[in-house]
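Below: the structure, in structure tokens.
All protein chains but one are shown in place.
Coming up: chain A.
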Amino acid sequence: MAAISTNWHFDKADYINNTPSRRDGTSLAEERITRRVGMKFLLNVSWNLNIPQNTIATAATYYHRFFMLRSFKKHHKYEIAGACILLACKTEETMRKISQVSLSCAKFARRELSPYIKDEGEIEAWSKTIKKKEPMIAATLCFDLAVNKPYKVLLEFLKTLKGVDKNVLQKFATNAWAVINDSYLTPMCLFQKPETIASAAIYLAAQMIDLQLDINPSNGLLWWEVTDCNIHELGICVQEILDSYRIPRGEEMSPDIRENGNPVSTNLSGIVNDNLNREVINSGSTTPLNMNLMNHTTRVEMRNGVHTPYENPSPSSNTITNGVTPVQDDEMEDGQIVEDDAANCQMVEDEMDLV
């Protein structure tokens, strides 16, 4: 059984040339989009079920790992995403009923979003599918259900930060947390260690609010030594994260998104960069990031020599549509996100109280 290996670190070259989907004739660009669309679905369902971010990250990791071993052509992204959520809820002890998960899946899998689903059969079918897929996913993942995530590294790092103003620290923590959340839209968790992703998030968050991370006075270590991370890998990871925010629109927008997606209003086109990744914005997990960082975008650009769009369309922009039905769900989604972020902040705060 290949199961005994607990090494889930993949080579990036394998992802580019040698995934099961690639062998089934999917191009890299296609796979990237499919992964993202599936992830977006996973996030929507998770937010709808009010699942904590830690569990979402576990589900996302399962999802990305699964599609390194199985092809998108043989397994539908939504079905796998739904089953991953159920499994992650069990492993992270945040139980959700299968009926709840199926209902949410049925809701978001539809082309036209409607808050109520009357068709019991559809939910029943979802629940049957999820039940069938769940053990298969667990077996494919070699039953390695415990996942290390960057959040813990980040929280540990925050504990070592002393003498920083509480508000600044709060902002810093929230930004770093949001960067980690966004990293799950790409299969980054397959190539980078949790420590590296956390450190990259720390670096970016510090850049955004112009926080100087110096030698840590308590232990005399440089900050990336505190998080136990290789500086070379850190550089690559930072670049990867920045790249993930600027996937060209043409590549990004698949038919699925165009129909389900949230149309960005025309009056924002002046602000919103062409390279802007709408997925990320719509996903909302960047909301605090964007709000806090609008004024700092330029600085990040200068320092990194890369263009990073951090602008955020205000929630009101959702109401101006391109003649498409205004989507009720998006409003709800926004509410959900705010709640989610609030919860995150609370979590970070709690953690800091412990320091």
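Just so it is clear, a residue touches a chain if its C-beta (ideal position, glycine included) is under 8 Å from a C-beta of that chain, and two chains touch if they have at least 3 such contacts; residues count from 1.
The rule is simple: contacts and distances are computed from a predicted model.
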item: Chain not present in the shown complex, as UniProt names it (candidates "p34-cdc2 protein", "Dynein axonemal intermediate chain 1", "Geranylgeranyl transferase type-2 subunit beta" or "NADH dehydrogenase [ubiquinone] 1 alpha subcomplex subunit 8"); value: "p34-cdc2 protein"
item: Selected from A:16, A:29 or A:95 as touching the chain missing from the view; value: A:95
item: Full-complex contact with the absent chain, from A:145, A:164, A:209 or A:236; value: A:145
item: Touching the absent chain when the full complex is considered, from A:45, A:81, A:130 or A:185; value: A:130
item: Residues of chain A in contact with the chain not shown; value: 1-3, 6, 14, 20, 52, 54, 68-69, 86-87, 90-91, 93, 95, 97-99, 130-132, 134-136, 138-140, 143-146, 151-152, 155, 347, 351
